[in-house]
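The other protein chains are all here in position, but one chain of the complex has been omitted.
For chain A:
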Amino acid sequence: MKAQDKQIGAPMNRVDGHLKVTGAAKYSAEYELPNIAYAVLVGSTIARGRITSIDAKAAEKAPGVLAVISHFNSPKVPGFDTAGKDPSQPATAGGPIKIFKDDKIRFNDQPIAVVVADSWERARFAARLVKAQYAPEKHKTNLEASASEAFLPTAAKKNPKHPMNDYQRGQADAYKTGAIKLESEYVIPTEVHHPMELQAITAHWEAPDRLTIYDKTQGTMATRRDFAREWNLPEENVKVIATFVGGAFGNALHSWPHESAAIIAAKVVNRPVKLMLTREQMFTMVGYRPYTWQKLGMSATPDGKITAITHESIGQTSTYEEFTESTLAQTRMMYQSPNVTTRYRLAALDIGSPIWMRGPGEATGAFALESAMDEMAFMLNLDPLEFRLRNYTDKDPENGKPWSTKFLKECYQLGAERVGWNKRQLKPGSLRDGEWLIGYGMGVGTFGAHRGAATVGAQLLPDGTVLLQCATTDIGPGTGTAMTQIAADALGIDPKRIRFELGNSSFPKAGTQGGSSTVNSVGPATQEACLALKDKLRTLAGAGNAAFASAKKEDVTLADGYLTLSSNAAAKVSYADLIKQGGDKAVTVEAKPGGEGQKYSMYSFSVHFAEVRVHELTGEVRVSKLVSCADAGTIINEKTAGNQMKGGAVGGIGMALMEAAHIDDRFGRYVTKDFADYHVPVHADSPDVQVAFVNQPDPHVNALGTKGIGEIATIGVAPAIANAVFNATGKRVRELPITPDKLI
């Protein structure tokens, strides 16, 4: 194989692209099992209190209805009684809702009943006939009103080493005595998960103790563990299939009440049951980026050296789970500052639990940090890029470790050139085009280059195809494609002869797809499994062929129909012969991180540069240019990686300019319940996002040199836009989103 034939780095089309655009790809609501029934949830209409009665008579009599299940008649879910603290959950205290177990209402639209019918339309109709009475209690849904009750997460209280504890280097709150200082408060509203595919599950009890679910999940194994526990079943009795996931962004990192409800419903009616949420329900019961209040204090010397930062935040969580995220992580390690204080708190409200949303806490924290960097640069009369360079760190100031790799300066340079940073004026409001004020801003993002253990099975099929299997999911980044490329290089064969299967809990183990860690983790496992397969085939071939017995595994070539050696084309053993000797048995290899995390600080980095136009009379903001540059290690596929960066940037536009879910606190209920009220960017809101990768391998994270892309695509975008708006108008918006009313 020639060097230029290398697949890693090539902009290969998605291996499943054709299936997706032709509708052949099956998502979790598209499995038409025999005798399937349909379930629709009934939600509570109060935010807190107790259900006193449920009148299901009319619903039960409605045509086609098979069952109406609520806490009054739900079968016992054995795990609900035995499960205490559930370590599978992101929460550090409490636990997820045990659906239909009791009469307690913990948030508005909490499922109180599920209606099962022989068609979805009939189930939906009957669901509206279910009437409930409540004994409401006073609810709390406003974070600011509950700020005085904010608390340190329980996990941190119990463990002084927990990362959610207060952090201190140098002196506490030293910014207060700094020469030049600022103190600003920032708010990001609740942003709701709305991947294109709605949350959906098809639950099928294949036997009283054997459950198969087709589910929207980012982790087939985590979901399997959750429901095995819920029903006190051995894990091998539960099978989770998520071959295709239509976007998730963190939304499917948790098991949610509707999944439990569908499984209960399937048990009750003794038929497979399909349950798909409505858009409206997506707002209330399947997580969101939590409303977060932040305060950031910073001081600097007149020549632009940061002397101290204090960053505090209060994020909202539910009353039953403590959801935490790394809102303050970037502040601890991004800039050189001798004094840094961070304090993370939670406020428990009568709402559904939050969940990670792309660029999770870091994106929230970066809005405050990177806005404050811009504010300080302005106070110092410094170019914000220059200010960042003056506080650049060559090792991790949080722990003193060297970076595994850091090419952020290179990103700065690339991005500044592409956006035309030299046009930026220090004085806000200097540039205009008619009524449109023009401004430039930047924002930096970072996210840990996480890697976990993963196992991949590799198998030679009689037709010469290599089948690879792994329980990982592909929620859209193109995991199957990237793995095919990695495998093609490791095996030295045409990617067309490789089939990478995923999204099935019965396949070899892998973690959930989240935290930008899949390529870092599954990539090396794929590579090693392929090499192991090659070596196994060589050994088998060597049994009857001396040339192979003495050959190096790198020399082995998988040709059309036979194994050969690149140094000796005459050496041949057919696949048929190899298979006779057991060559078709899968080789399963686990790849795990070593001690590299002890020695190095491993992060991906990004910088986003925005050019915005703000209408001086109407306050409308248009992002006219957006350039995202990333140091994400080796880029396996420029095309899919570029796609991820663009998607993340568009998410950042939404965060900056329009996304906000509002609750009317009198009712504890969302008033933004559909896409007419909850705005996400449309095409006209997004420029053609320009993406550039430094594409330098990181030798420490793994042998492939990857660091992860998904999160840094979003982290830092919103402040880049907010900073550009300031540069255009002189108006500093510290509460997202930046809607016209805040600028006029």
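Just so we're on the same page, a residue touches a chain if its C-beta (ideal position, glycine included) is under 8 Å from a C-beta of that chain, and two chains touch if they have at least 3 such contacts; residues count from 1.
Operating definition for what follows: contacts and distances are computed from a predicted model.
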Out of "Xanthine dehydrogenase family protein subunit M", "Electron transfer flavoprotein subunit beta", "NAD(P)H-dependent oxidoreductase" or "Nitrite reductase (NADH) small subunit", which one is the UniProt protein name for the chain not included here? "Xanthine dehydrogenase family protein subunit M"
Out of A:V444, A:A488, A:L657 or A:A692, which is the one that touches the chain we can't see? A:L657
Sort through A:F125, A:F387, A:F609 or A:F726 and give me the one touching the missing partner chain. A:F125
Give the residue, chosen from A:E620, A:E638 or A:E735, that touches the chain omitted from the document. A:E620
Touching residues (missing chain, whole complex) on chain A: 45, 121, 124-125, 128, 435, 615, 617-620, 622, 657-658, 662, 664, 666-667, 669, 671-674, 676-677, 679, 681-685, 737, 739-742, 744
